[in-house]
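I have placed the structure first, in the form of structure tokens, so that the comments after it can refer back to it.
What you see is the complex with one protein chain gone and the rest in place.
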Amino acid sequence: MEKILTTCVYCGCGCGLYLHVDGGRVVGVSPSRKSAASKGRLCIKGWLSGDFVNHPDRLSYPMIRKGERQLRASWDEALSLVASSLTGMDPSAVGVLTSAKGTNEENYLFSKLARAGFKTNNVDHVARLCHAPTVTGLSYAFGSGATTNPISSLEEADAILVVGSNTTEQHPLVASYVLKARSKGTKLIVVDPRRTQIASLADIHISPRPGTDVAWINSLLNVIIKQGLADQDFITKRTMGFEAVKESVLSYAPEIVETICGVPAGVLREAALAYGSADKASIIYAMGITQHITGTDNVQALANLALATGNLGRPGTGLYPLRGHQNVQGACDMGALPDLYPGYQKVVDANARAKFEKGWSTKLPKVPGLTAVEMIQSAETGKIKGLLIIGENPMVSYPDRSSVRRALEKLEFLAVCDIFPTETSKLADAVLPAASFAEKEGTFTSTERRIQRIRKATDPPGESRSEWEVAAELLRRLGVPGDYSSPADIMEEISSLAPNYGGVTYHRLGAAGLQWPCPTRDHPGTEIMHIEKFPIGLARFRPVDHMEPAEGPDGEYPLLLTTGRCLYHFHTSTMTRRSPLLDREVPSPFVEVNPEDASRAGLRNGQKALVETRRGQLQLEVKVSPGVPRGILFVPFHFSEAPANLLTGAFLDPSSKIPELKISAARLRKVSP
Amino acid sequence: MSDRGSNSSNISKSNNSYSGCSKYSGRSSQGSYLPLQAEIVDIDVESPNTYLISLVLPSGVDFSYKPGQFVMVSVFGLGECPISITSTPTRGSLQLCIRRAGRITNGIMDARIGDVLGIRGPCGNGFPLNRMKKDILIAGGGSGFATLRSLINYIVDRRNSFGKVAVAYGARTRQDLYFMQEYKGWQQAGIDVSVTVDIGDEGWKGNVGMVPALIDKFNLLAGSAAICGPSVMINAVAAKLMARGFDHSDIYVSMERHMKCGVGKCEHCCIGPYHACQDGPVFTYDVVKEVL
Partner (left out) sequence: MKAFLPKENLIPWLKDLSSSLEVIAPVDVEGEVVYQTWKGQPPVLIGNTLSSPIEVLMPRTDVLFRYVQDSGRYTFDEPNVPTRVVVGMKPCDLKAVAILDRIFGSEPTDRPYLAKRRSTLLISLNCTDPGPRCFCAIMGSGPGSLEGFDLTLTDLGSGYLAEAGSAAGVLLIKGCSSGLFLEADGSHEASRDILLEKARSVMAEKYEDRSVEHLRRAIRSADWEYLGRQCLSCGGCSFICPVCHCFSIADLGVPDGERVRCRDTCLLSGFSRMTSGANPLRSIGEMMRNWYLDKFEHLPERTGLIGCVGCGRCDEICLAQIDRWRLEVLDERSR
């Protein structure tokens, strides 16, 4: 009987936990008291995070496609095929999609494999679908696109603005801190079209028309400036560009914005005063802000709000982009991005490129690569011919599934590395079985920039291997220098090239981990960022204007479809549906419909409805939900048998290339028996 | 039945934790969660989504049961679920009435004659025949009628032990009615049988309406009642019976609850301090009316 201290595999909260091992297998989980953020608590998925590890469906041997079938092969055969197929193509035709569920070490090696091995900058991962606007938006505004304060700092806020985050269901630990602050008197403002649990616990709940966030955020700023609540001292000393923003928000008075967003002017004023008059105010945001064609502008609007009120660089203040996967922050930090090297150093910066060419002992491609959705679109046109996909399931999580299928089927070569068979792996020419988080060493970086260790608790099933071993082997086969006997070795290399991780070694990663920036071996890590100055010196305001969504409701498709998640499942649910309890809680797909809309369509709870968009249609069980406003349909994207992304479109934000997953025009019909 | 013997070494990754050849290849014993393997010997179609399955248990097994009891049925690989016993212990093979409802019942419906199902039980208390009065009113709605058939056929086989017996049963449509071929036999045994459907059709000449309405038609003596069906039906029938002089402790209700272990340990089927799988599923109306 053993207990192994590790970090939860599900969301970005980064809760520490002990895996219980008996007879060589994972049999349970309990929380870690010493874990910095979670302090001895877990959410339901965390408690059940060991369930999927032993599942009989685990991939346990490599496979190679022969005609219609995928047949068992040896590692040597499979890796040879991967290496020769992808190196046999022009580098611009090759792409790598890494895993936000993989470790930092793995993301680093795969990004190195793409650049140094395949000589392509076509490397990306699912941050593209979630916080790409945070990276582009806050890189511009602050010089760093990560959460500015630790989660525990929320306890000290006098006001918390939660936007587009279903916090109690997606980041329960963060919700726990928000509720604790609330019980001590903190004012809670929640903005979400749906009346979620956190919205129902708020002092002010704002339900705007989806896609109008720039407008209402600008109206808050308008009121704050008019009421003299702007922090002039902070604006003068720490920022630039305020005048342009001050000018532009003049046209966003609440009375005008009311007609754009559908939110009463009085409520907008109330929210503005609550946030603006607080001494310390925090902003929490997630997909409701980012998954829009104006995602980058939405993020900038929030940054403008925080900058104008001086709510950065102190406890109780800050911006919290809540990262979804447990290591999507790390995947970004490790440069699994088409335009950034590890440590957010730009591919187009000749000095940065020279540094990595030296560090990796090879020449590197100069032109930034394609982003994830662009790679899929390019695969459909035949420009991208080969993809290596690690721990990702684009068939279920990327927009416009029909075109994803066409794209993947058109590829000349597709290799997938994963722990379970998925809709994506079933299309692959080579399938590589991976070890899960319980079966390897490595590090994850949580949403509060906290780098924490995961530890091996049990052996991977059959012949499956850690992804770092797979990447290292492919690097070897491609002749890229580098000899790694363990993930700790890989971290040594990372810390020499990524300044934020400069002081990170496994030795130093105790139960509390280390929060980056941690530039040197004796640096204690950084809790709060931007205390004295921003990475770019002075932070940047930028005026942003309201823009209508790409595909709003119209005569033919009069409803608005928005997609999202529920507490019990994680993304494409390959892990959660293999937990008996989680699967039991939400066993099947559904669509949440407003009672009036349901009644108009002649639909009752439990009946089957047809939800259609211009991309496709799905039959879904109706859940009549008073919390959903009229005119809106909510569909969770977890279920492969009824994938919400069959309905969504790939309309991209021009700056960050994130698709507008939150808005599609739709219609609803009763299914005739 | 083949015996794995010492081949258990290739069974699992942590093979050293298994006991090797098991003495229990099929035998269910007290306190164990190991099921018996019962062979399906007949499958009859009761309605478009309901089968009547006849099973034979391994020889030498003592499986005496009472009407109103249930079994935990396994489809290995899918799981286990509680199913009422629909046959009477006084005759023939063990019978279960399976309605397509979830993963496990769907799995049972895919089974064929000759296949085995796992059986654990009999579970629960069954109808307390020695406490019940001689005059009995039996009322069933929908799939709940399956458990009552056990009691009805028991009464037919032990007719002299009972007095006035009446059956009121209703289903949604004619196609949903179970055991239609048996009604005549019940009537011939001197049982007053009244059947209704919620929605009639051209071919249906019988009652159209709810089960409680049938109660008014009976000439009843205040005796015992056995009810199984939707909560609304149970409450309505009980109200009518109590108005006719039935005592609420003489009205027996077979309760449905989510069950996992069937032996009162997993705590899923609690009704107040009781476990539906041990202290029930048959409860007197006074005990359960709060939760109906």
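Just so it is clear, A and B label the chains in written order, and each chain counts residues from 1 on its own.
In this section, a contact is a pair of C-beta atoms (placed from the backbone, for glycine too) under 8 Å apart; a residue touches a chain by one contact, two chains touch by 3 or more.
Since we're looking at a predicted model, the values are computed, not measured.
In the complete complex, the residue from A:L173, A:V191, A:A271 or A:V431 that touches the missing chain is A:L173.
Of A:H20, A:K119, A:H523 or A:R667, it is A:H20 that touches the chain left out of the display.
When the omitted chain is restored, the residue from A:S183, A:N351, A:T381 or A:S672 that touches it is A:S183.
Remark: the residues of chain B touching the chain excluded from display are 1-4, 8, 11-12, 16-20, 22, 24-26, 30-34, 37, 74, 76-81, 101-102, 105, 114-116, 118, 256-258, 260-261, 263-268, 270-273, 291. Interface with the hidden chain, as seen from chain A, comprises residues 1-5, 18, 20, 22-23, 27-34, 40-44, 46-47, 50-51, 54-56, 168, 172-173, 175-176, 179-180, 182-185, 197, 200-201, 510-511, 567, 580-581, 584-585, 606.
The rule is short, and it goes like this: only the chains that are shown with their structure count from here on.
With centres set at the average Cα position, the gap from chain A to chain B is 50 Å.
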